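Only one protein chain is missing; all other protein chains are in place.
Every chain is named by a letter (A, B and C) in the order it is written, and numbering of its residues begins at 1.
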Amino acid sequence: MIAGVIGATGYAGAELVRLLSGHPEVEKLVLSSVSFEGERIEDIYPGFLSRVSYPLLKAEDVISSSDVVFSALPHAVGEPYAAACMEKDIHFIDLSADFRFDDDEETYSAWYGKQYKYPELHKKSIYGLPEMNRQKIKEAAAKGKVIIGNPGCYPTAATLGILPALGSAAQEGGTIIVNAVSGISGGGREPSRSFHYSECADSISPYKIASHRHSPEIARNIARFIESSHPERQAQKIIFTPHLAPMNRGILSTIYIPLRDEWRVTPVNSNRPQSKEMEIKTEEILNLYAGFYKNEPFVRMLPKGVTAAANRVRQSNFCDICVSLDINGSTLIAATAIDNMVKGAAGQAVQNMNIIFGFNETAGLQAIPILF
Amino acid sequence: MIAGVIGATGYAGAELVRLLSGHPEVEKLVLSSVSFEGERIEDIYPGFLSRVSYPLLKAEDVISSSDVVFSALPHAVGEPYAAACMEKDIHFIDLSADFRFDDDEETYSAWYGKQYKYPELHKKSIYGLPEMNRQKIKEAAAKGKVIIGNPGCYPTAATLGILPALGSAAQEGGTIIVNAVSGISGGGREPSRSFHYSECADSISPYKIASHRHSPEIARNIARFIESSHPERQAQKIIFTPHLAPMNRGILSTIYIPLRDEWRVTPVNSNRPQSKEMEIKTEEILNLYAGFYKNEPFVRMLPKGVTAAANRVRQSNFCDICVSLDINGSTLIAATAIDNMVKGAAGQAVQNMNIIFGFNETAGLQAIPILF
Amino acid sequence: MIAGVIGATGYAGAELVRLLSGHPEVEKLVLSSVSFEGERIEDIYPGFLSRVSYPLLKAEDVISSSDVVFSALPHAVGEPYAAACMEKDIHFIDLSADFRFDDDEETYSAWYGKQYKYPELHKKSIYGLPEMNRQKIKEAAAKGKVIIGNPGCYPTAATLGILPALGSAAQEGGTIIVNAVSGISGGGREPSRSFHYSECADSISPYKIASHRHSPEIARNIARFIESSHPERQAQKIIFTPHLAPMNRGILSTIYIPLRDEWRVTPVNSNRPQSKEMEIKTEEILNLYAGFYKNEPFVRMLPKGVTAAANRVRQSNFCDICVSLDINGSTLIAATAIDNMVKGAAGQAVQNMNIIFGFNETAGLQAIPILF
Partner (left out) sequence: MIAGVIGATGYAGAELVRLLSGHPEVEKLVLSSVSFEGERIEDIYPGFLSRVSYPLLKAEDVISSSDVVFSALPHAVGEPYAAACMEKDIHFIDLSADFRFDDDEETYSAWYGKQYKYPELHKKSIYGLPEMNRQKIKEAAAKGKVIIGNPGCYPTAATLGILPALGSAAQEGGTIIVNAVSGISGGGREPSRSFHYSECADSISPYKIASHRHSPEIARNIARFIESSHPERQAQKIIFTPHLAPMNRGILSTIYIPLRDEWRVTPVNSNRPQSKEMEIKTEEILNLYAGFYKNEPFVRMLPKGVTAAANRVRQSNFCDICVSLDINGSTLIAATAIDNMVKGAAGQAVQNMNIIFGFNETAGLQAIPILF
């Protein structure tokens, strides 16, 4: 089976090349790059030397010779390639935001400043968060070629930390706060002041407060899940604040979910450490989450006492989750950790490919996190 | 004027030595260290060579020859020194938590596992956050010798981000969330697994979720301020989650404060970027904060478009604050940044000394933040 | 095939567990830990959760049920286990320094302060640098069970950068300087001031100048290679200076080798950038090295213009090498990069296992370096 990667020299593209090169079902890769056409991937990333060696071609060459095409291009340029793939009858997995909003062009346009050029493609595209849409992807793939809008990194980390609470634990209509921190690779390979070493090392700061493009994606995921799985429940409000921290990879989301009354514990004194009663409730929450994800190959509920940490999922496709009850007994605190380049981008894209083709869902994604 | 430092070889102690060595009113320092008694401070911190040179004596020697004593000892060992200072009629500024809870021994004991040995000292001690208690400190110092409970690092960053909202903007009784990230120096100089380079570099994770000792201190600050300044208003609930990030110094707190109705803006669509109306409200919030802090020498309200960042206050006594309105128009997002070793510890202690002695409040604290 | 790891909870031990868990010929691991006996490896390293799960037993249990035993214990405690393995007729691969000095007990004792307890074991042990001793290891393994003294991290990086020059390019009797920089994981998992985050982050410094234990190991390697491969040539002197830099993993060695006359180029003016003639000579040096390593699966000669970098070999078993000619035309500058935990410890141990058992030498070691 031949996999193609358009935009192979950006960080997400290169990570796809790394993962697909070790995939047991992928015999060969075909790669393209606008910036480095004519060179080879191992010239651009010498880390590939002796392991991976491919020329960088044109996008057209990729599409004409692949069984599935991954697009790791920036936003707003990939639609024609999606169209070409559909025409050529091959699957298209897009790592940009272009196909994440289905037919909600209005929201997409409001945040990305572009119109849909092929509206019909967006009607058939599927948001590729397997933990939400696995069945949908499978069914679509059984019927024909699919377009996957691979989720954003923050939305992946945020959504997975919230979903299990939406059925019963979360207070209906309550405001869920996602305070997320990303490693610098999330900014991509293009140099800029924000990601210049001397500007971001040894520091941390929020950015695009109340204005990051991943806000509507997270909100949409939560709304969609409630509509489909718990249509009787009210919508939740979402607040999302991204931060940049001096680490290469990883996203750590700390999520605050107000609990509905029956999940709350009234502390004798909220100025005291957790009571026994609160510990018991914390365990119930842990069980709720563990039950929700019991069949998920890439979600790890951390045991009591272990907190989610960016370095514990590095290079793996895992999403680690830990849960706590706040000191007032009224808010669930979930923390999730992913590798932004794997579960937050290339790894999830491969997971989607595995689902589409009926491969073992963990094929090519069994790396043990690097430990330190 | 002679300043003494007990516990001078821990990080907070050494930072005190650094700051006091450049203080225009301090002629001489007297230092003690249990671990390194008999050595010299510049042996322990060779960075001091050619600039600072003092022997490390016993605590008793410090007390017997100083006009003010700073204690940078761990929690629960400093009370006898406070008593000795009162007896000798000199001021005592304690950087541990021992004198932060006034006469609320119950809360102190619940979190620190110790009883007060000199309860009467705690009745007279003052919580040394100048932005809350400057007047109280001045008045007490005018009457006699004082004991200052110098605030914790997280409580300083959190409290300063919340106070201005308590008078009118914050929803009464609402839950305020403080999501805070600290640099590793906050863990002190003693080696341990949590602060071992290979365990915490290139990562970020929460710790002591719902169980950190700074929780009750933050909650107490907020409660006290409401009681004294806005007694008609209900109490707020506080959620505090600390994280560790790979930076040497700094605390970045991202604070979520639900707004009361008149401060809210109803967005046409909460799935859209901020409206004009929301931008106007954000400016009102900025003005509210700027007004509150207009006479504070160490609080900087950042202009629109600049976010608080740990590296922008490094080595200074500043607390930087930026404010935003969330995308739903109902929550104030304030981010504050301090250097945990300066405004979060030694710098604030020097600021308290300046207030006590009637020095210019910024004396010895005029360093420009290191820029990169 | 069952592999055992004694001392599985230190960094080298855990890295062995990570690599062996993905090895195609290893069916099962048996692990021991003195510090954590009775717990499980995934409790100590939660990164292993869902991927690796083993109890931590006693060393005896490991030896009694393994086909090969890796020892990742500290220096000077492993000899009895080596003896037990020989008695039980299984291979023993020691990651400590105990078996790196063959029968040269005097040097070992001078540097490690211990005597040999089982001198005969040292006579049969083999220094496990495959690029020097592959044949020797193969032959010994064909005849019986072997004891491998797995090389130190610095000696691996240094030796591989020097060997190709010893046959003809290096000036006989000249002094070779190895200026090496290690990531902090080289200091192991035990907390100490030197590896405390706040002490070593955002800095670099040399340590144990002229007194590091890896000095005699490097010198011995060079001497041994000359004796065996170029007995007509004089010995070289070695200077080795280790440094600590703020990175998790990796060693970067910059090596200065004075050239013999026929390899020198006389620059017209040594105050000018490289001449054409010097570039040609540089290429000859590159060819010399490339020829020397042409059959080595884990040594990568970098193409012209690419320099060795610690992050380009991360998590792989590669040793990257780049070579240059100094501006005076008289010194070869080689830079080598390895992952100190892989080629510098656990990966090389697995490579040795592969050679012993006749597996494909790259089995279990085919990971592509993590790219960023």
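In this section, contacts are C-beta pairs under 8 Å (C-beta built on N, C-alpha and C of every residue); 3 or more make two chains touch, one makes a residue touch a chain.
This structure is a prediction, so every number in the text was calculated from the model and none was measured.
**Student:** Mind giving the shown chains that are in contact with the missing chain?
**Tutor:** Taking every chain of the complex into account, the missing one touches A, B, C.
**Student:** Taking the entire complex into account, which one of C:G78, C:P164, C:P216 or C:G347 touches the absent chain?
**Tutor:** Here the residue in touch with the unshown chain is C:P216.
**Student:** Looking at B:E131, B:D202, B:D326 or B:E361, which residue reaches the missing chain?
**Tutor:** With B:E131, B:D202, B:D326 or B:E361 as choices, the missing chain is touched by B:D202.
**Student:** Looking at the whole complex, which of C:A83, C:A245, C:A290 or C:A363 touches the chain that is not displayed?
**Tutor:** That would be C:A245, which touches the missing chain.
**Student:** Of the listed residues C:P55, C:G188 or C:P206, which contacts the missing chain in the full complex?
**Tutor:** Of these options, the touching residue for the absent chain is C:P206.
**Student:** So one chain is hidden, and I want to know which residue out of B:A3, B:V52, B:C200 or B:L286 touches that hidden chain in the complete assembly.
**Tutor:** Checking the options B:A3, B:V52, B:C200 or B:L286, the one contacting the hidden chain is B:V52.
**Student:** Touching the missing chain, which residues of chain A?
**Tutor:** Its contact residues with the unshown chain are 11, 184-185, 187, 189, 191-193, 195-198, 200-202, 246-248.
**Student:** Please identify, in ascending order, the residues of chain C that touch the omitted chain?
**Tutor:** 107, 110-111, 175, 177, 179, 181, 198-199, 202-207, 209-211, 215-216, 219-220, 237-241, 243, 245-248, 250, 252, 254, 256, 258, 270-274, 307-312, 322, 324-328, 330-331, 333, 335, 337, 372
**Student:** In the complete complex, the non-displayed chain touches which residues of chain B?
**Tutor:** Within chain B, the residues that touch the unshown chain are 11, 14-15, 18, 21-22, 45-52, 185, 189, 201-202, 248-249, 297, 300, 302-303, 306, 311-313, 315-316, 318, 366-372.
The working rule: only the chains that are shown with their structure count from here on.
**Student:** Examine which chains touch each other and state the graph shape they make (line, ring, star, complete, other).
**Tutor:** Its topology is that of a complete graph.
**Student:** Using mean CA coordinates as chain centres, what's the gap between chain A and chain C in Å?
**Tutor:** Using C-alpha averages as centres, the distance is 37 Å.
**Student:** Where in chain A do residues touch two or more other chains at once?
**Tutor:** 202, 248, 311-312, 372
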